[in-house]
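Here it is, the structure, as structure tokens.
Missing here is one protein chain; the remaining ones are kept as they sit in the complex.
For clarity, chains are labelled A and B in written order, and residue numbers in each chain start from 1.
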Amino acid sequence: MLRLIRARLAMLVIVLFGVSIITFLMAHVLPGDPTAALAGPHPSQETLNSIRTQFGLDKPLPVQYIKYLSNLFHGNLGTSIRSQQPITQEILAFFPATLELVTVAFLLAIGIGIPLGVIAAVKKNTFSDYVIRLFAVGGVSIPLFWGGLVMILIFYAKLGWLPASGRLDIELSSPETITGFYFIDALFGGDKETFINVLKHLVMPSLALGYVQLAFIVRQVRSSMLDALSQDYYLTGRANGLSHRFLVVRYALRNALIPSITIIGLSFGSLLGGAVVTETVFDWPGMGKYVTDSILGRDFPAIMGFTVVIALAYVIINLLVDLLVYSLDPQTRK
Amino acid sequence: MSELVLEIKNLSLSFDTQGASASILKNVELHIGPGEIVGLVGESGSGKSVTALAISKLLPTQITKFSSGSIVFNGIDILASSETEVAKLRGKRIGFVFQEPMTALNPTMTIGKQLFHVIRRHSELTKTEALAKVRTALEEVLISKPEVVENQYPFQLSGGMRQRVVIAMAMAANPTLLIADEPTTALDVTVQAEILNLIAKLAKDHGTAVLLISHDLGVIANSCSRVTVLYAGEVVESGIVSEVLRKPQHPYTQALIKSLPDIADRDSLLETIAGEFPDLRNRPEGCIYAPRCPKKFEACEVRPMLRIAKDLHSVACWAVETTEK
Partner (left out) sequence: MKAIRQLIRNPFTRGAFFSLCVIAFVGIFSPLLTPYSPIDAKPEDRLLPPGHLHYFGTDELGRDIFSRIIAGTRVSVGIALFAILLSALVGTFIGSFSGFIGRWIDQVIMRSTDVLLAFPTLVLALALSAALGPSIVNAALAIAIVKLPIYTRLARTQALSVSHTLFVKAAKTFGVSSPWIVRRHIVPNLLTPIIVQISLDIGDAILLIATLGFLGLGAQPPTPEWGAMISTGWNYLLDQWWYPTFTGAAIFIAVIVFNIIGDGIRDLLDPKAGE
């Protein structure tokens, strides 16, 4: 176990190093010149030069990179062009909202996706299987923003059941921060109205975002379940008269989960990416909304700061997934 | 003879997949008395496993079509019974041992747990009693350190050890019939004899009837009282082991026995008998073995029935003198 963690950590360092090079190149070398954005329209050569000096852009690239890396190392993602605030702080402020959205979407996705995948596999080539598969193909094919749009039109505009934007009605004050997850904080806060309002705000964004992930999970679980169901040990279990339910859960699903978890972990990236779109659509005040606002404001450092943070989060999640798989598979555990 | 444990009569079945249909078994006859060990031999693809799985109704339901015959186990008509009824027999009254011990056990559950669940399923034992039973079941298959093995995962055991565990599971509920489908084929030669002796001993101790499937006549000769020879899904010969092996009547059995020294190597079998294995999607009208048979004559255009030659020794061949059935 320790050996694995150490190997993976070494790998992680290499990858993060590479990540820093890529974001550095994107920020400093590619044609979208950040100085142009800073200087405004039709700048004089002098303004450009002074900005260059101010941000150290006149130095040779390797020097700039070392500076960039050491800043990253100290958790300094630079200064936002729009707000002139440290990006790290801004992102940290938006982080809990995104985490809440992504977590709820993910829980919905596994809570619904795994059972659906199991059912589709057990009832292979029946009507239920076809319906579930169609539902799943729909999930990987639907543009997230359009799914959100249709939901807003139906549940907000037409029926008026659910709010279409934000985490909370503006009249209500946000619950006292304990975890940063509004629905948990509101629960502890004990104000029923706030709690229900928070939940209502969560429904559409998390469903829209969760659907995509759910579709991945259904497809993956179905295919590894089919594989497990055709294995010898499953037949042995049947020949020994074990109950169907027990066989499906403890024999097939338990083994199918090992390859599934890896894929589910990888598809977590689609959740993080999807959060950008979902937050834009539902005006959810998280990092995703922050980055689309930065795109509109041509706020380069902010976009790259976000990219680094997301890459870091994704790499860490994949590390955790590896460890989880490791602990589930007796073959690697010893 | 008292009532039969298993009686398969005139069993025919085919596998129907999109458009194509393959006739896998044709008019198969087989019976086993209480406590008797009966062998089923035939080369690869002859339908031995399909016969075995049919007894427990473990064949893939979507594609399997039974076209004639019956399987009666202890007076229960298996083919007429529902899945739930048959499921009650599995593991409890019919035990199963498969060919591949390497893959026959759940890789993510300890040996002890797998046995435990099978035991709990078929008995009223309490948890502690069942745990104790796991121990004794492992001891009974001559596993020397059951307390260690029960906490291990399948991948930590050798093939022979795993096969013992599979046998322990199959025998856990003390079944009336044990079906062992090539239980030693995948094992080292040295281990093979141990496993066969173990099965024979357990069967004797518990009075269990055994259907022992093998493509190895040597195995059959040592363990069984009677033997049935299967060729391309048809029974070509059956009788007392000593009779069949010493005085084989059917040309196919004769060829099998002639190739005996090579028989351990299953691939060589097809080569030693000239001609090709028949296409099951297009089962010939006449004798199934005729295309490869050295004694073929006009009568072989018609399918021969299984007829008694003498002393319960039956043969499906026109070239053999028989008394009427």
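What we mean here is this: a contact is a pair of C-beta atoms (placed from the backbone, for glycine too) under 8 Å apart; a residue touches a chain by one contact, two chains touch by 3 or more.
Bear in mind that the values here come from a model prediction, so they are computed numbers and not experimental data.
Participant: Which displayed chains does the hidden chain touch?
Facilitator: A
Participant: Among A:Ile14, A:Val63, A:Leu107 or A:Ile196, which one touches the chain that has been omitted from the display?
Facilitator: Of the listed residues, the one touching the omitted chain is A:Ile14.
Participant: Out of A:Ala7, A:Leu107, A:Val137 or A:Val249, which residue would touch the omitted chain in the full complex?
Facilitator: Final answer for the missing-chain contact: A:Val137.
Participant: If the missing chain were put back, which residues of subunit A would it touch?
Facilitator: Interface with the chain not displayed, on the subunit A side: 11, 14-16, 18-19, 21-23, 26-27, 30-32, 124, 130, 133, 137-138, 140-146, 149-150, 152-153, 157, 223, 226, 268-270, 272-274, 276-277, 280, 291-292, 295-296, 300, 303-304, 306-307, 310-311, 314-315.
Basically, only the chains that are shown with their structure count from here on.
Participant: For subunit A and subunit B, let me know how many angstrom lie between their CA-based centres, rounded off.
Facilitator: The answer is 53 Å.
Participant: Under the definition above, what is the set of subunit A residues touching subunit B in their complex?
Facilitator: For this pair, the touching residues of subunit A are 125, 231-233, 235-244, 246, 250-251, 254-255, 258, 328-331, 334.
Participant: Please output the residues of subunit B touching subunit A within their complex, sorted ascending.
Facilitator: These residues of subunit B touch subunit A: 56, 58, 62, 87-92, 94-96, 98, 100, 103-110, 117-118, 121-122, 153, 155-156, 166, 169-170, 172-173.
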